[in-house]
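The other protein chains are all here in position, but one chain of the complex has been omitted.
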Amino acid sequence: MSTQITWKHLALWALFLGGMALLPMLVGKGTLRTIIFANYLAIFAMSWDVLSGRTGYISFGHPFLIGIGAYTTAILSYRFDVPVGISIPVAVIVTMAAGTLFFLPALRIKGTYFALVTLAFMELMYQLVQVIRPDLTGGTRGISGVQTLTRGAVNGYYLSLALMGVIAISLWAMMKTRLGTALSAIGMNEEAVEGSGLNTTKLKLFAFMVGAGVAGIGGAFYVHYLGSIAPRALFDINFLFTIIVAALIGGASTIIGPMAGAFFLTFLLEYLRPFLPGAERYFIYGSIALILYMYEPKGLYEILRKARERLTGANA
Amino acid sequence: MSQILIQGLLLSGLYALIAIGFTLIFSVGRVLNLAYGAYLMLGGYAYFWVVQTMHMPKLLGILVAIGVGVLAGLLKHRLIVKPLKSDPVAVEIATLILAVVIQAGVVLVFNDSAKIMHPIVNGVWRVGGATVTYNILTATIASWVILIGLYYFVRKTHVGRAISAVSMDVKGAAISGINPDRINMITWGLSGALGAIAGVFFASYTQLSPSMWVAPLIIAVAVVIVGGIGSIIGTLIVAHIIGFMEIISTTLVAAELRGVFTMLLIIVVLVMMPKGLFGRGEL
Partner (left out) sequence: MTRILTKGLCSAAMAGLLSAGAATAEVKVGFIGSLSSDTGRSTLRGAQIAIDELNANGGVMGGQQITLIEADTGEDVTEGIKAYEYLAETAEVDFIISGSIDDVSLGWLPRMQEYQIPTLDTWTSYIGIIDMVVEDPEGMAPYFMNIASDEALATLYINFGADVLKAKMGWDSVVILAEDTAFGQAITGLVTEALAPVAGIEVKDTIIYDIGTVDFAPIFSKAQATGADFIYQVSSVNSQVISSQYVKLQVPMAMTGVNVSALGMEYWEDTGGAGGGISTLSPIPSVGFKLDPASQAFVDTYQAKYDTRPVIPHFNGFNAYHGLKQAMAAADEAGGFKDAMAWSKAMEKQDLILEMDGKMWLRYGFWGADEVEEVTQRTYPHNARFDLTSPYEDAQPSMVVIQWTEDGDVGVVYPPEYATMEFSVPSWVK
């Protein structure tokens, strides 16, 4: 894989985003609504990927970060009438601070233990949101009537697309730098990176801050898109499941992978709706995710790459 | 005071029973089976179906539950753990997806609404200011019997010693003529059976519902984390720490903070003593 940013790359990005920008003329509003959810899921999956996919520190508590971003801006704007121009940046900063908290265990533990401690963070948050100051958080019922930034499917679509585009290109450019290479190296062999004289602690902290920052941006805009927030919608194993599976099914450690995974999962669930309206839908959806993951743990990206290799190999 | 002691012992017994199957897999395979809670759910629903829907004897219900648990464990090993070559992270993620699939399956077959099971053993016993149902007493006694039985199984039998050997050193065990794959398979089946029995008791104490797998999973995770890759004895001790902590916080501090204390304990122990209170020992 080339580490150089070439015109070809930029042209591909422009083509992709330009094509997406034309979609509202081609598809119905219902489809746009589905893509909006896919866009936000893609942001969450990319954020998870920076933190976990690259460094190998698997986070099972990602909804914890997203939830902090979402709740911060929701409470500030709904309860204290803070304008969203202020509440969203504050939410992102708070989420990055929480990301640092997340980082502390990573200094001492890794692998399975790290995954579990993050899961405990999420569960703790789920319980605390309901207990502590329900007058602010709305307790189990959450808050409804949070200010929305856009009205209508088309506007919501463009906002989410712009967000996803900016985040994707920024992360992609970042990963092309030496910093990005070093991050991925941690995932492969942390000791070796340390041995080569790099400060892995700083590198990891950086990855956690970036991952948390993206989660905060995504969570904040997401809640201002939904217009409502509830603990059961965020600090939930099903939400966690969707984010991780999106990143992995698409292909971890890539940018296009988590995006592809998010689109695949969202559309799979939505297109099953007319045929299987009830609980069968989640069963089939989960089973397809499981089979895909078992077939290729590295995801769609790897499947496509192998297929391409086979094709070009056959030509040679 | 005697009341806290009695209730603490009973709840801890139940928690030890819940955690032991999970510990077993973690010790031998070094992987976290996040679908472990689903064994409990499958066991509980199987028992409910046999006893309360088909009106068959309770003993048959328990046997069917164990059968379902063993089958689930073996299938999981064959179809998920082996193909993923026991890669811990991949297994964790695959079992997490599996748990969500099983949850959807249970909704499909048994509907969303929660169900309550008859007590396995009826009646109550009032002692020292506390009321004890024979049901949880049976669960606690069963837990102790199973734990002691497992302890001797691991120490004294050929298969048990092989399991213990694999848990300490896979390569070493393989060199001395043990087939780690077969041992792994046995362990997964055993873990499924233990989970299913725990599920019958857990459900008879709480309820059956499609999301019931999360709570016991968290209890099991807490026990394993706090105890370290546990020995059977370690599991027993930590189950008592967590059980008593819950009873004391419920009775003397604030009942609504029950879960918060458990989560804080997990985080603090993991960050302060990553290897757990008892480090990594043999099984």
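When the chains are written out, they are named A and B in that same order, and each has its own residue count from 1.
Methods note: a contact is a pair of C-beta atoms (placed from the backbone, for glycine too) under 8 Å apart; a residue touches a chain by one contact, two chains touch by 3 or more.
This structure is a prediction, so every number in the text was calculated from the model and none was measured.
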Touching the absent chain when the full complex is considered, from A:H62, A:R281 or A:K298: A:R281
Absent-chain contact - pick from B:G21, B:G234 or B:G259: B:G259
Contact with the hidden chain (one of B:V107, B:L150 or B:V200): B:V107
Those residues of chain B which, in the complete complex, touch the missing chain: 3-4, 7, 10-11, 14, 52, 107-108, 111-119, 124, 129-133, 135-136, 202, 205-207, 209, 215, 246-247, 250-251, 254-259
Chain A residues that touch the omitted chain in the full complex: 28-34, 37, 127, 130-131, 134, 138-146, 148, 151-153, 226-228, 230, 232-233, 238-239, 270, 273-274, 277-279, 281-282
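Here is the rule we go by: only the chains that are shown with their structure count from here on.
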Computed distance of Cα centres, chain B from chain A, in Å: 32
Contact footprint of chain A on chain B as seen in their complex: 31-32, 79-80, 83-84, 87-90, 92-94, 96-98, 100-101, 104-105, 107-108, 112, 214, 218, 221, 225, 256-257, 259-260, 263-264, 266-267, 270-271, 274
Touching residues (chain side chain A, partner chain B) in the complex: 56, 58, 104-105, 108-109, 111-113, 115-117, 119-121, 123-124, 127-128, 131, 237-238, 241, 244-245, 248, 278-280, 282-283, 285-287, 289-290, 293-294, 297
